[in-house]
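Read through the structure below, which is laid out as structure tokens, and then see the notes.
All protein chains but one are shown in place.
Going in written order, the chains are labelled A and B, and every chain counts its residues from 1.
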Amino acid sequence: MFKAIVGASTLQDALDSVSVLVDECKIRLNDEELSIRAVDPANVGMVDLTLEAAAFESYEADGGVIGVNLARLEDIAGMANSGDLIHLELNEETRKLHIEIDGLSYTLALIDPDSIRQEPDIPDLDLASEIVVEGAQINRGITAADMVSDHIRLRVDETDEAFFIEAEGDTDDVDLRLAREDLIALTAGPADSLFSLDYLKDMNKAIPSDAEVTIELGEEFPVKLHYGFAEGLGHVTFMLAPRIQSD
Amino acid sequence: MFKAIVGASTLQDALDSVSVLVDECKIRLNDEELSIRAVDPANVGMVDLTLEAAAFESYEADGGVIGVNLARLEDIAGMANSGDLIHLELNEETRKLHIEIDGLSYTLALIDPDSIRQEPDIPDLDLASEIVVEGAQINRGITAADMVSDHIRLRVDETDEAFFIEAEGDTDDVDLRLAREDLIALTAGPADSLFSLDYLKDMNKAIPSDAEVTIELGEEFPVKLHYGFAEGLGHVTFMLAPRIQSD
Partner (left out) sequence: MFKAIVGASTLQDALDSVSVLVDECKIRLNDEELSIRAVDPANVGMVDLTLEAAAFESYEADGGVIGVNLARLEDIAGMANSGDLIHLELNEETRKLHIEIDGLSYTLALIDPDSIRQEPDIPDLDLASEIVVEGAQINRGITAADMVSDHIRLRVDETDEAFFIEAEGDTDDVDLRLAREDLIALTAGPADSLFSLDYLKDMNKAIPSDAEVTIELGEEFPVKLHYGFAEGLGHVTFMLAPRIQSD
């Protein structure tokens, strides 16, 4: 059983954060929250999303799992204006999701959850640095890095007490230095890892420019990015595997 | 003889409603009004447009017919700012139309009207339902239907006193229900017809979102859509042939 009413922009933000990595996903309709975990086909980027029951106007669920085509569901949610409410109701018999937006009904055929790539386990990592920064700054670093390379290096300089987003191209280099005063918070420890820019660009698309993003970073370790949405009742964690540094 | 001055947006709105169906058309320059009738190459969609002399700043005509390339004429009208006046004058000798917009003169070669597809007769139909609805609602129904199918079903439920825009896809369905209170007016009678979505999408492009659109609908019959523009001095009627329902 699943029946819920949710603000259009809350649903849109939730779907965006997953659709940047995968085309289809399982949605777990738990008692207390809706949750999604997914990993991209290359096993490089993962996302873990939860949206608490309190983020909905109304929410009833009992632990079922549905499989959805994300692009399709995003298109439907995109029919709503930002103030609109979206009604969702699962028909257990037909395995279809009924979606209603101000008189407009959409009946969405679901995907067999067993046919969808397995949900990843997102490991607990003990990463030495924690950087809290505005989404807009991450966007700036990624956009600049993209001019010169397809890799991006994230590192913390403990002495300088600064976070660096860097990229080294064949001829040109880019380097965004965010000192303690440019950041919301900084716990500096040994942290220096290289990542594929393509994945970070995709994740960046989902991160609102005014979000407070917490970055957990280690030495040649995966990076984790956390941010909230829906007034703190929605939570996203991205995890991205590092590239081996060749120097 | 034809000599007229018209506001840019009035001319643009008039041309838009015809250019969604055909590339060239005949324009009848009557005493009391300018009028255009046209049918698409497949004989499925028709348009009948009239623009009264009073919609012009000045208007003189004596019943001639000219043939025009609509895209070209739209491009020229698009050079005007919304408050600009467009001067039109036919040179009978050269068979060219002189267009002037604030110092800018354009001499447009006309097309031999005899080389243009014959103007259709738009039949008088006695259709059982009449629905008056905002252009924005039609747009909403068409956009949603387009996600799942290339056909669209329009119908009136007499008991429910509601107008339905529906589409049935291979797996997903769409259904916009507009009850009496969502409509400007409703005369309910037996009405249920299926149409090609492509044509309705084209017609929809020309319909202003704030226009009051009158829809005349029957059972497996053509649909007529009427709306006004230029403060009621311009009138458009679209007619679209039905598809045979296969069930």
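Going forward, contacts are C-beta pairs under 8 Å (C-beta built on N, C-alpha and C of every residue); 3 or more make two chains touch, one makes a residue touch a chain.
Just so you know, these numbers come straight off a predicted model, no measurement behind them.
Chemist: In the whole complex, not just what's shown, which of B:L108, B:A128, B:M147 or B:L183 touches the removed chain?
Modeler: B:L108
Chemist: Consider the whole complex, including the chain that is not shown, and state which of A:D31, A:D121 or A:D175 touches that chain.
Modeler: In the full complex, the listed residue that touches the missing chain is A:D175.
Chemist: From the list B:D31, B:D75 or B:D160, which touches the chain that is not on show?
Modeler: That would be B:D75, which touches the missing chain.
Chemist: Touching the missing chain, which residues of subunit B?
Modeler: Against the left-out chain, subunit B lists 72, 75-76, 79, 103-109.
Chemist: Could you please point out the subunit A residues that touch the chain left off the display?
Modeler: Touching the missing chain: residues 140-141, 143-144, 147, 171-179, 182.
In this text, only the chains that are shown with their structure count from here on.
Chemist: Cα superposition of subunit A onto subunit B: how big is the rotation, rounded to the nearest 5°?
Modeler: To bring subunit A onto subunit B, one rotates by 120 degrees.
Chemist: Approximately how many whole Å separate the CA-defined centres of subunit A and subunit B?
Modeler: Here the centre of subunit B sits 45 Å away from the centre of subunit A.
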